[in-house]
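Structure incoming, see below.
As you look at this complex, bear in mind that one protein chain is not there, while each of the others sits in place.
Chain naming follows the written order as A and B, and within any one chain the residues start at number 1.
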Amino acid sequence: MTALLEIKGIAKSFGAVRSLVDITFSVEDHSIVGLIGPNGAGKSTLINILTGVYAPDGGNVQFAGRNLGRIATAERARLGLVRTFQRPTPILDLSCIEGVMVGGLARGLSVGKARNAALDILTSLGLREAADQSPRKLPTGHLKLLDFARVLMLAPRLVLLDELMAGLSFSELEVVLGAIERLADRGASFLVVEHLLDVIKRLSRRLVVMDAGIIVAAGEPTEVIRDPRVIEAYLGDEAGAVLVEAEPAPVSSPLALSSEELISTPFKSAGTGPMLEVNDLVTGYDGIEVLHGVDLIVKEGETVCILGANGAGKSTILRAVMRQLPCWRGRVSFLGEDITNVKAFAPAHVGIGYVPEGRGMLASLSVRENLEMGAHPGGARAAFARNLERVLSLFPALVSRLGDAAANLSGGQQQMLAIGRALMGSPKLVLLDEPSLGLAPQIVSHVYGALTELKSSGQAILLVEQTVGKALALSDRAYVVDGGKVVLTGPSDNVRSDKLLRDAYLGL
Amino acid sequence: MRRALVIFAAWMAAAAAGLLLKNDYFASVATAMAFLALWAQSWNLLCGLTGNISLGHSVFVAVAAYVTVILFQQAGVSPLLGGLLGILGSVVLASIVGAATLRLRGPYFTLATLSAAAVVLSLILHYSQLTGGPSGLAITFAQDSPFDLEFTNVRAYFLIATGLLAAVTLFLDFLKRSKLGFYIAAIKSSEEAAAAAGIRVALVKVIVFCLSAALTALGGVVYVFYIGFMDPNFLSGLTLSVEIALIAVVGGMDYLIGPIIGAIFYEAIDVAANATFGASGGWDVMLLGFAVVVMVMTEPRGLCELTIRLLRLIHRRPARFWS
Partner (left out) sequence: MIIFLQSILNGLLIGGVYALVAMGLNLMFGVMKLVNFAHGEFLMAGMYVAVGLASLGTLPGAFGMFGIYWVAIPTMFVMAAVGLAFYLLLLDRAARFGESPQILLTIGLSIGAQGLAQVLRGSGFKLVPNPINGAAIRFGGLNLQLGPAIAFIVALAATIVMAWVLRATRFGKSARAVAESAETAEMLGIDARRVYIVSTSIAIGLVGLAAALLIPYQYTFPNVGQNFVVVAFLAIVIAGLGNVVGAVFGGLLMGVMQSLTASYFDLDLSTAAIYLLFLAVLLLRPQGLFTRGRRTL
């Protein structure tokens, strides 16, 4: 008997980036399958292929025994293959119930029937009072439930949930989980992409783990999570061996505990005042709070790393310091100066260099021009020449590429250019956001080699990484962020062997 | 239902007022207002949906008008039938343009619609034996012939224009609560989510484009018989397209009667300028343009919202008749 959904050999590349290499698995009727994986694993790309947004380069997808080929998204939805989106997608010009009705109308229901059906679904999700309200003022959790209700109106056979649970309150979570379980009993199947591993463990009978475009492990959830390949995928190879032996913590409430309860080794600051000080930082995107009060310091000459699972808020901290995000509450100060509300181009001028996630290449400018842009205008020629020489000696591979457009560089070369560019401004502190992302292991070693050299020259570094091994090896101190708060901090050696680190990533 | 009655009553009142008007000048202003409002309403159906700005809607006026008049004068086809064919012609054009511009947004969409109108204008000017070229075709008649859309009393056109306006407004109101209206709202918020909910986004967009064109064309057919001559540079011109668009925007794209308010505003300036200076001399265009600038900078959603805000301040209860 064929499964409801059969995915065979799916491959997808975007230009030179191979997002999916070979994905093969299936989803049966009446089942709930969890899909997890670190940042960049390809989960969203896979969902987009399943719903027809992208066409795969290779392999095929069969749904209910039928090859989906190039069938359009709307058609697939009407066949019973539906999805929700990571960000809520409310229909602003309609009331909540009308927004939900849309799904039923597309299936062929009359306006009247659709309204009744929508009312039933809203009631079962606890949203009856919101039925005639506008979605504009509702909290994220409600909006996500509305999205969920809308796709349910299509009487789907397979529901792809793309991080539905993020932003839901405890009670909303219970409601949704209950609804999913009931629907699964009645015949629907679910493919649940999540980072909240407690949810995954409760819901799914099967768990698939992806990393870098392939399936790393698949099977029964508790076994899969303990699989060393899975741990390696999330934490990086060097830490993996150590953590595999640690005992799993007892399963408790699915919610994050407060950071006071979890900080095991409070760091006592000693010596001179910190270079960078972040106090009680609260910020977010699109009205959704991502950081709920973060404290962090970096002292002169130190290398500090920030670790945490995907979505925990690590990059958000750096972006807030660089004024790419407003600080809703809290304070950021650098060398004693309050930089919480300065203009976006100011941090570079006070001495903070930034190497963003994805490198932030000025693609159409040449390598040399990128480096020039990193230097400060009106700066002395001598300083420029000196910095250039230092950068080129750190990254000799760039010397021969000075005239090339940055777009033509390989990933590793771009990373080196990005770091070099940040150094051109003689920064007092360098922020790096996931420098190893998307790079082959030997390139990562090369980059970290350069960072080690930088560190030994006395440069202060604040590093965000998802893979822990190399980051902990390089840094003096570490912070671990989970759910928008710091849950663990201390000297790197202490943090490495603390089982809370593993908990933050794997939620065991 | 209640809304329908209100709209009908409003039309009756306006029609009566218009018929009773002694002054021919005011009657012509009121008629122009009705046509502009009709076109702005039709434009708003498309552009209120997509958030794109079409600057080519005059082309639907022109195509329908020329088809109707050419068939009438050269082949003796009654304008009632010819009008239908003219509207059909506009719809065909709209389906082509709509399908071609599906993936375009923002300035690209605007420039594409502008170009479509310019191409048609050039073709009209070129095939002058058929279309009369730059001087256009003249429509003269000595006596009434209702089935030929010929009325010697210009008030008749006023009646028809306002009737059409009322009908179109009613239709748009009805559309909002129909399945299509739901789909339109969904697409406006998120095309991705709409597709994921089973809505055939491309089809809906093209249908809306065609509907918008058809309604515009309807006005165009009656308009040429009212005016009595055809100036292609006006009928398929950028100026008319811009006027239509800005009138809807100034009135309020989010409101059912927004475009009507915008048309009243525009013609009111004309009247005021005429009264003060004896000629309109650019005042209407100037104030329309600057009103839009002020609006964009201060962010109210048109005169409708401004009025509502004022009324709220005064009465502390929102005015009705908004959607």
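Everything below uses one rule, namely that contacts are C-beta pairs under 8 Å (C-beta built on N, C-alpha and C of every residue); 3 or more make two chains touch, one makes a residue touch a chain.
Note that the coordinates shown come from a computational prediction; the quantities given were computed from them, not determined experimentally.
Asker: So one chain is hidden, and I want to know which residue out of A:Gly103, A:Pro135, A:Pro274 or A:Pro356 touches that hidden chain in the complete assembly.
Answerer: Touches the omitted chain: A:Pro356.
Asker: Check each of B:Ala112, B:Leu180, B:Ile207 or B:Ala272 against the chain that is not shown and name the one that touches it.
Answerer: With B:Ala112, B:Leu180, B:Ile207 or B:Ala272 as choices, the missing chain is touched by B:Ala112.
Asker: Going by the touch rule given at the top, which residues of chain B touch the chain that is not shown?
Answerer: 51-53, 55, 100, 104-108, 110-112, 114-116, 118-119, 122-123, 125-126, 238-239, 242, 245-246, 249, 281-293, 295-297
Asker: In terms of residues, what is the contact footprint of the unshown chain on chain A?
Answerer: Residue positions of chain A that touch the missing chain: 322, 324, 343-345, 347-349, 354, 356, 360-365, 369, 372-374, 376-377, 405, 407, 421, 425.
The rule is short, and it goes like this: only the chains that are shown with their structure count from here on.
Asker: Return the distance between the CA-based centres of chain A and chain B, expressed in whole Å.
Answerer: Each chain's C-alpha centroid was found; their separation is 48 Å.
Asker: Which residues of chain A touch chain B in their complex?
Answerer: So the residues of chain A touching chain B come out as 51, 53, 72-75, 77-78, 82-85, 89-94, 98-99, 101-103, 105-107, 111, 147, 150-151, 153-154.
Asker: Which of the residues in chain B come into contact with chain A in the complex?
Answerer: 177-179, 182-183, 185-186, 188-190, 192-201
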